[in-house]
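Sharing a structure here in structure tokens format.
Removed from the display is one protein chain of the complex; every other protein chain stays in position.
As written, the chains take the letters A, B and C, and residue 1 is the first residue of each chain.
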């Protein structure tokens, strides 16, 4: 399951998608909306995606994991739209026979998701300002005003 | 939350226990009952614990994680009694500001849990035989018959 | 030939539209589109070096050739999940 959704992510979707009687280890990752970024209070977040490409790239990540670890049970879901503090923006589940591989593969999936899956985040600060951000820096912070 | 339980583990218990508005990453691990061990079909498992000591040792693991990573939101729950194929035997949740630490800490928690938390597993094979096992080898396989 | 061009996030805001159809000459590449956008809004060129492009849901380069019906997108640096 590789999906962009506007609905609340519970985790059950990805967990059920990877469940298998021969996989003893399930590693799940949830990204949730924090109440601050580097100490600056956040009001809420808005996510935007390019859904068909995002889902295709998620599938490619799963193929990479299949090649690297022989793990075939990977699911990813990312929510778009307005998300409040504490809500889940992204969930990744990996089921594997052994836990070490599962942890590695789940972490790899998240790293790759950040790199290649076209999803963008707009941070709306508590003080009312807003900006499109990328993981480690504010992107286009000083965007020239359009006239 | 550090708990030995006879109830079904849903994952919600540990997830809610670690939820925090300033923790953007939640890593969860579930151990589930596999339908086989090294190819030999399993009928079901039985877990036994020494509850007060097990819960104390889980707390100690959380303290170790707090010292190593500065992560203070860790929860662990382990089920005892008869567990059927696919059911969750153990769940660990770690919430952290950054996902890399969360993955490391959750994996560490599981490794330590296997080492120091007094919980035992009895594997009941599909062919009707049963034995107490440890992670990597059958323990006391050739136990002398008691007369 | 006619292609669809999609703009996301900051590109969407800059250009004030999320999608448009473009009529391009035969032999056009992704660069043909970038140049046309630059004519409309010169400041966008500053961001080209940190931006990626896609053609039919696959990352592409400026030199990727286009054909009738292609779906092209401007992809600002991506972020999945939270800053975690």
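Things worth noting here:
Heads up, the rule we're going with is that contacts are C-beta pairs under 8 Å (C-beta built on N, C-alpha and C of every residue); 3 or more make two chains touch, one makes a residue touch a chain.
In this text, all values refer to a predicted model and were calculated from it rather than measured experimentally.
Along chain B, the points of touch with the absent chain fall at residues 31-34, 37, 45, 48, 50, 52-53, 56, 78, 89-90, 110, 113-122, 132-136, 139-140, 143-144, 146.
Here is the rule we use: only the chains that are shown with their structure count from here on.
At the centre of the protein atoms shown, by the Cα-centroid criterion, sits A. Centre to centre, using the average C-alpha position, chain B and chain C are separated by 49 Å. Counting partners per residue, chain C has 81-84 as the residues that reach two or more other chains.
Multi-chain contact residues of chain A, defined as those touching 2 or more other chains: 31-34, 110.
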